[in-house]
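Dropping a structure here in structure tokens format, bear with me for questions.
Every protein chain except one is present and positioned as in the full complex.
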Amino acid sequence: MKNAIEVHGLRKEFKSYSSRSGLKGAFRDLFSRNYKVLRAVNDISFSVKQGEMVGYIGENGAGKSTTIKMLTGILTPSSGDVVVNGMNPHKEREAFVQTIGVVFGQRSQLWWDIAVQESFRLLKKVYKVSDEEYDRHMGHVIRTLDIEPLLDKPVRKLSLGQRMRCELAAALIHNPPLLFLDEPTIGLDVLVKLKIRDFLKEINEKYNTTILLTTHDLTDIEALCDRVVMLDEGNIIYDGALKNLKETWGEGKEVQFQFLERVELSALEKVTQELHVKWELEEKEQHFTAYTTDEANAVSDLIGAVISSFQIKDVKIMEVSTEEIIRKIYEKGEV
Amino acid sequence: MFYLQMLAQYIGQYLKTRLQYRSDLVVELVSDLLFQGVNLIFIIVVFGHTDFLNGWSRDEIIFIYGFFLVPFALFSSFFNIWDFNERYIVKGELDRILTRPIHSLFQIVLERMELESLFGAITGFVVMAYAGARLGLSINWYDPILFLIFVIGGVLVYAGVFILIACISFWADARTSIMPMMYNIGNYGRYPVDIYNTVIRFVLTWILPFAFVGVYPAAFFLRREEWYVYSFLTPVIGVVFFAISVFVWNEGVKRYRGAGN
Partner (left out) sequence: MDKYIEMIRIRFLMMLAYRTNYYTGILIYSINIGAYYFLWKAIYGGKETIEGLSVLQMTTYVAVAWMARAFYFNNIDREMAMEIKEGKVAVELIRPYNYLTMKTMQGLGEGIFRLFFFSVPGMLIVSLIFPIRFSADIYTWALFSVSIVLSFLINTQINLLTGMTTFFLFNNTGLIRAKRVIIDLFSGLLLPLSFFSQGIQEVFKFLPFQGISYVPSMIFTNGFSFSETMQAIMLQGMWVLILIVPIQALWILAKKMLVIQGG
């Protein structure tokens, strides 16, 4: 099967001015300026198969949105090849965008002053969707997202969660085979998030829609994506299954203790110095967390050593969270 | 065809939202009338102190002003791009525009329509009728056709110049207070350009060709034969400037940096 997205050696550079400080510097800026070339995306390559759901993650400024904007035809790449849905996004922009749907979480696609269904009607014309196609497809979308009662309200009167559901529906009016979601769940409460996730899974199954998702909320990715692409300073540092990431980086166990008495971190370190343990203290709640290896008896050794010296109020054994893994990777800067 | 359909769709939407705020509409119409009135008052007050402006009479100048109002009204209805930089570049609204399958400039035209400005054309016709009657101007069968062509030429000149200025935002980080000043310069095309010296005349004819929105085409209907060549150049200049501006726009979009960078 053909790939939905094919990216090869993609690069984007921005020229930026740095202004000199103070009044005197500002005067000098009037006549000559300092330029700096910033490479936001540094020769990245990857491909996405039709029907895949891919999480695109990275810290702020890692180059996520710049990549998405190049993939959607908003920005022109400095160099490299992009083929999305068999087209070059910025060269054949108008034909190309007919085949994608885009949701920017922080920017509305809908018209502020008019009722939601009026926006839909307008977009239906914009994307040249026939009446019967619209009824068949959107009827389902509207039901699943449960936005029927919102349709006759103007967008400015909707809550964030309501608006987001409508935005999603609006991006799907032409039933695109590829959907870009940039921070779609930002600022939403859990229930709305769950609804949106279920919906995305459903359209992925039903229409084999490819979904590329950027988010800060890793639970979104865990719930939806089998594959993640991780970006750092414009480079791809990981591209593969989320499961593998967990297996390689999720090594070690995490045990959390609470004590009845006041305990010093140094005392804990002392009793466990024979074992491979790293301690961390959460000051406010007095939670002590021990990180240890995956060896068979590591956890029992650890608990044994601690119990024999201190009075324990509570013990929790935890699996390392995805968030933790990502944090670790970024601290190290590579996979 | 598709673009005409879209235009109709957007006009429909526009009327719906506009009619929700009727009092607004009234204020806007009144302020438009005021604006047109101020310029007329200027002409009338000035001619209280002189009879001719370099050989042009008061009524001729008023007629030129009346003509100018028609293309200007059309321009202001459809090319509201004076705040393009703030609205579309700084706030990043262009991102949204670029993810839709319609030419980006056309989308902005559709979104920023202000149809109430069309009333300015009515003022224009009234003013022309008044001045024309006093001058005893005749109307030939071909006049309405030429009028239409000249008006479209004038709109394209205005649109071309303002699109070009909007394009500056693609290259420089300028917050353009150039726009409002350009509106001022546009006004000078309403006076007979032979009152200016060659430099300004050259600028108003070939560089910022606002003379093609006022005095040049209007001179045809005033039967000032010495200007006929320029009158008939109006549609040519309009098409050329508009074509250049669309080309520059398309180039500019390629250089668009996105918001927040």
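Annotations for the structure displayed:
Just so it is clear, A and B label the chains in written order, and each chain counts residues from 1 on its own.
FYI, a residue touches a chain if its C-beta (ideal position, glycine included) is under 8 Å from a C-beta of that chain, and two chains touch if they have at least 3 such contacts.
Predicted model only: the values in this text are computed from it and were never measured.
Within the full complex, the residue among B:102, B:146 or B:203 touching the omitted chain is B:203.
Within the full complex, the residue among B:115, B:146 or B:178 touching the omitted chain is B:178. Taking the complete complex into account, B:30 is the one of B:30, B:148 or B:236 that touches the chain left out.
Although one chain is not displayed, subunit B still touches it through residues 21, 23-24, 27-28, 30-31, 34-35, 38, 41-42, 45-46, 48-50, 52-54, 168, 172-178, 181-182, 184-185, 188, 191, 195-197, 199-200, 203.
FYI, only the chains that are shown with their structure count from here on.
Centre-to-centre spacing of subunit A and subunit B amounts to 46 Å, using the average Cα coordinate of each chain.
Remark: subunit B residues 2, 5-6, 9-10, 13, 16-17, 20, 92-96, 98-103, 173, 254-258, 260-261 touch subunit A in the complex. Across the complex, subunit B is touched by residues 14, 16-17, 40, 65-66, 69, 72-76, 90, 93-95, 97-98, 100, 102, 104, 107-109, 111, 113-114, 118, 121-122, 125-128 of subunit A.
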